[in-house]
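I have a structure I would like to understand better, so I am pasting it below and will then ask my questions one at a time.
Note that one protein chain is taken out, while the other chains of the complex remain in position.
Chain lettering (A, B and C) follows the sequence in which the chains are written, and residue indices restart at 1 in each chain.
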C-alpha cells in the first residue's frame, strides 16, 4: 500500500489552488471538506445553489434553523455579509460565469475533460441530475476531487467516460489520493505526486495515457 | 360644434370598463387621468414600468422624493402595500401577461387593432420607443384614449396606420371624445356615443368603415 | 378593497381540478407547503402533473400526495433522496412518469413562463443525453440548447410574511423556487406564517410582489416537513 493523500489532504491540496477572494461552490462529499482547509490569509465565499451566498459551517444544535440548508440538504449557517436569493438568481450566478471555482466529486473523468458524475446509466436507475450540469457548464474553473480508482480498483481517470456525461471537456484539474492531475491539450498530465507515490504507480492506475510532471 | 366628452370624461368613461382589483398601467397624457375616476367600490393597483407596483397620486412638495418617479419621470407617491423591483421583474409583469389593463394614448389606431403611437417615421425624427412595444404585446387588454381626430381634423381611427406600428392587432377598445369604439372581427364598431353625438358624425370623422351601436 | 385572504387551506385548493399542473415550492423540506399539500390530499384531485425540485420526503407532504396516487407525472431535477421512498417505488412500478430537468434549467424555464419568454438558450446539458431531441444552436462559437417555458395551472407556496395584497417575504433558503413559481402559475396559492395588513411589509423588502399572488391563507404554526419525518408521521 502506498502512502498517498487522505481525504482531508486531498481537500487541503485543492484549497491551495483556489485564489483569495474566490466565489466557490463545493459539491457533496470530499469537496465539502475544502472549507476546512482555507489557506492562511485567504478568504473564500461559498455559494450554495439553493439560494445562499456566504454559507458558513455546520450549525450547533442550538444554532440550527430548519429553513437554512445547503444544496446537499444539510443544515448550515451564514457568515456576516451573506445574501439570500431565489433559484433563478442563484443559477444566473452559476450559468453566467460568476462563480470562480466549483469542486466536484465524480464517477469518471476523461482525458479531454469530460466528466460523468450524475448517473450510471443503468436501466433501472432513477435519473437525478440536480444542478450538476449547470455547474460544469457555467462555473469558470471545474476542479474534481476523487479517489484515483474505484473501490474495486477500476480507474476513474479514463480515456472516455463509459457513464453518461455531465458535461464535455469542462474539468481543468483533478485532485486524487495519488496525484494532482491536469487536463491538458495533450491529455492527462501529472502536476504533482502525493508523498510516497511515484509516477509509475499513477500511470498504472490511470485508464488513459498520462504524462509525467514537467 | 358637438358636445362630446372632455378629456376628464373620456378618462372617467375608460375607468368604468376596468374591473375591480385590476392591475393597471397608465400611459402618459390623458390616460393618467384615469386614476382620478376610479368608480365607487372598485380598487385598481397601478404599475409603473420603472419598478413600482402600488403607485399613488402626485406628491405634495413636502412628500416629494427625487428617487420616486413614474415611467413618465414625474414624481409620485406609493400606497400602503406597494413594492419596488428591478426592470426585468417589472417587464416580466408586462410581457408575462400579469397586468390586466393598459390605457394608452395614440397617434393612430387601425380597424384591425394595430396601434401606432411611438414614431412619426419622419426621416429626421429621433426614434424613442420606451416600453410601448412591450406593453402592447404583453398586457391582457389594451385600451386607447384619444381625441377622435388630430388637431388638424385628420382621423386617428384609420383603415391602416400610416405611421410605424407599435404593435399589430393589439387594441381592444378606444375611448374618444365622440364615442367608445370597439375593435371587432368586423372592424370598428361604436359601443357607445358621447352625449350629443350622433353616429353619422362619428362615421364622418373615422378614417375607416365603422359599424353603428348594436 | 382588494383582499386576497382565504379562510382555510381547504377553500384555497378546492377548485384544483383533476389533470391540473401544479407547481409546489420548496427545496427538500425547506419551503415545502405542508398544509396546502395535505389540503390537496384531502381534496383528492388526481392525475396531477407536479413540478418541484424533488419528489418529497418520508410519507408526508409531496411524498404523501404521490403515495396517495394523485400524481401521474413529476417534473423535477432530483427525484432521489435518502428519505424519499414513495416516488422510487411508484416510478419503478410504472405508476408515475418522470421528466428530469437540470435544476438551473428548471428554475429558468419557470421564470421564463412568468416573464412571457417562450424559449431561451442555455449551455446546460450540451453534449449529454438530456439534450437529445432538443435544438442545439451555436452563439459566438459555443453550442447551446433551446429550452421552453414551463407553466402551471396552480402554484402552492409557503412564505413567511404576506400582506392582504399578496406581497410576500420568505425565510432564509426556504425562498428557493417559490418566487419563480408565483410568476408562472395561473393561480398562485400561498400559505403564510404571518398575515399583515397592507403596508405591513416594507416596499423595499418585498420579494414577491402581490401581482403574482391570487390567494393567501394564514397558517400560523406551519409544521416543518423535517419535524414530521423525525416523528415518523404519515398523511393522511
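Following the convention adopted for this analysis, a residue touches a chain if its C-beta (ideal position, glycine included) is under 8 Å from a C-beta of that chain, and two chains touch if they have at least 3 such contacts.
As the structure is a prediction and not an experimental result, all values here were calculated from the model.
Among the displayed chains, contact with the absent chain in the complete complex occurs for A, B, C. When the full complex is taken into account, the listed residue touching the unshown chain is C:116, out of C:28, C:102, C:116 or C:179.
From the options A:32, A:49 or A:89, the residue with contact to the unseen chain in the full assembly is A:89. Residues 108, 112, 115-123, 139-140, 142, 144, 148, 169-170, 172, 203-205 of subunit C touch the missing chain (whole complex, contact as defined above). One chain of the complex is left out; on subunit A, the residues touching it are 20-21, 23, 43, 45, 47, 53-54, 78-85, 88-89, 91-99, 138.
The set of subunit B residues touching the chain not shown comprises 48-52, 65-70, 73, 84-88, 90-91, 94-95, 114, 124, 126-134, 137-138, 164-169.
Keep in mind that, in the parts below, only the chains that are shown with their structure count from here on.
Closest chain to the protein centre (all Cα atoms averaged), using per-chain Cα means: C. Subunit A and subunit B have CA centres that are 55 Å apart. Shared contact sites, meaning residues of subunit C that touch two or more other chains, fall at 111.
Within subunit A, no positions touching two or more other chains are listed.
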